[in-house]
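One structure below.
Left out: one protein chain. Kept in place: all the others.
Then we have chain A:
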């Protein structure tokens, strides 16, 4: 299991109905590509976040496939339209089967 994995999300606390807001996400993860070798010449096994999703009140906002070329601590920024108050749910899927979750409430105002 990858060590020191910690998800972070930045979502505004409130938005106007129908407004497009910017969401920033970052997960600390070493994103080992599987292409590198250690000092003894053995391949270091691949260990990456391979999928990221964001849902708003159960509806999918974005679904990203991540590949080994993506750097350490992947940072994803995207926009989402907020039709109503609710909850953004963020999920990261690790190669080792771990799933990291985070959620943020947003109000209309």
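Here is the rule we go by: contacts are C-beta pairs under 8 Å (C-beta built on N, C-alpha and C of every residue); 3 or more make two chains touch, one makes a residue touch a chain; residues count from 1.
What we mean here is this: contacts and distances are computed from a predicted model.
**Student:** Would you kindly match the missing chain to its UniProt protein name, picking from "SoxAX cytochrome complex subunit A", "Spermidine/putrescine import ATP-binding protein PotA", "Septum site-determining protein MinD" or "Alpha-D-ribose 1-methylphosphonate 5-phosphate C-P lyase"?
**Tutor:** The record names the chain that does not appear here as "SoxAX cytochrome complex subunit A".
**Student:** From the list A:35, A:57 or A:72, pick the residue that touches the absent chain.
**Tutor:** Here the residue in touch with the unshown chain is A:72.
**Student:** Given the full complex, what residues of chain A touch the hidden partner chain?
**Tutor:** Those residues of chain A that touch the unshown chain are 4, 6, 8, 10, 24, 26, 28, 71-73.
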